[in-house]
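The complex is shown incomplete by one protein chain, all other protein chains being positioned as in the whole.
This part shows subunit A:
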């Protein structure tokens, strides 16, 4: 039984749990389809913006951005970009290289380097292995490397500077390397990668392929987390891989850019300022990574920086970023990631699922936490806040990016559904309880009715037996003895008529008034059962002795006394039965004790016992008849009700003694 109940309970829980599983599954499914992706990206941008806004990270001092300005640059109004004479650039580079930077990256594509005399520039490049230049792979507007570079120089000192832009126009990813022809031997490295590679090369450290992920970049044990490509995922994940990108659009080695958390993350200086100051050269160039670009190169890249409130941005800065700034962030995150274990933005299916499932579970538990709706809602709000804080914390601390939007949707939906469920369950339980209790009341009532019915039958039977039947017996005897005249018979019959009618009327009356009475049909009256027992006995005695019964006619002495008795613990039913017993016993005397001269009726309290005795000196008793008589029956019933003892025996000399002894305290 118990086991079955437990099984049922578990099944019930499972049935209820289906909702939770359903919601979680639906949310995970929707997430796989990329439904939440734009929202998730917004959350990611927001996190990065927060970090920027509150300057959680110090500026990265290993990188200096140098903007080449006039007089080195020539503005060309008919072109989008400014241009620079190759000779000028070579001059600038030489001056910078003289200050012994770690790496110099020139983020100026070949088409912007003009002039016929490129020999000095090519010389500078070939003399300085730590000088990296760029090329651009673009189907519409490609820009090959500088002409005249050897293939070895192209391989080691040229990187592409493409910047990947998401569908919503934001830059979140960095492309570290790819093969434009899809052939492994044509694999090209990015500008940022070349700079970083050179930086570690100077320190005799070498970037290598990953171990866990062979396609990614590794230094020692640190691997850059890579966004999976189409051929690496299957099923629904093709639409939105673990990073939320449509994997068909992912190629090469891509990673999310963990923008440096500061509004001024890198030192920026113009070439003219820098080159005119030895101090600057020493401070900002020596051992640094110096990235060069042309001044006024277009600010066209949106990023998390767009989300920073404008008021805290330095006046000179605007939210959109230049290409070299994006490159700086990419370089910075790689160097910091490898050197000081600054986290890369990463994620994993497992972490995402755990996060969603755990918080959905917490949401579900809101319903169970409290039966009060307000408490449940407050709990849900707390859980949601905890989710937001926790996801932000793991992002800041470990770069772990968990799907907050999907989690919040699942948690809130689950929370609300289960709070609602608990509330309706509570309502149901209350209704069922009300139903149960009213059913119970009804059962109780019908039991009581049955009991009352039985009691009424008993009363009527006792009334008839002790009233009209006695009269009838007396009449019969007198008729048999032939000592009664017609007028007396008529009187007797009238009595009988009255008694029987009275019983009927009184039962009706009792039903109407619902008071506890003792019917005394032969006196056409009733006694109030709430009176003290001795008075009731007295009343019954008086009523019985006033009847024209043959056994009473010769009585000379009636010794009678009833001791007062505490009747608080005697119920009216017991009192009624005791009165019936006295009535019946006196009736027996009246019927059978023909010629008796003495009647003793006493009720005595002896310690804790009450002894009711009815004794006569009549002709004695016929043992066989008595055993089955109604009198004995009432005596036994009275004894049972009072937990007492009933005896009826012959007196020593003559007559019958009828006795009921019962305890006074234990009767209830």
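The criterion applied here is as follows: contacts are C-beta pairs under 8 Å (C-beta built on N, C-alpha and C of every residue); 3 or more make two chains touch, one makes a residue touch a chain; residues count from 1.
By our rule, contacts and distances are computed from a predicted model.
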UniProt protein name of the chain not shown, from "Response regulator transcription factor", "3-isopropylmalate dehydratase small subunit", "Substrate-binding domain-containing protein" or "Biopolymer transporter ExbD": "Response regulator transcription factor"
Contact with the hidden chain (one of A:43, A:555, A:582 or A:614): A:555
Identified contact with the non-displayed chain, of A:143, A:571 or A:597: A:597
Touch list for subunit A against the chain that is not drawn: 531, 534-535, 538-539, 542, 545-546, 552-562, 564, 597, 599-600, 602
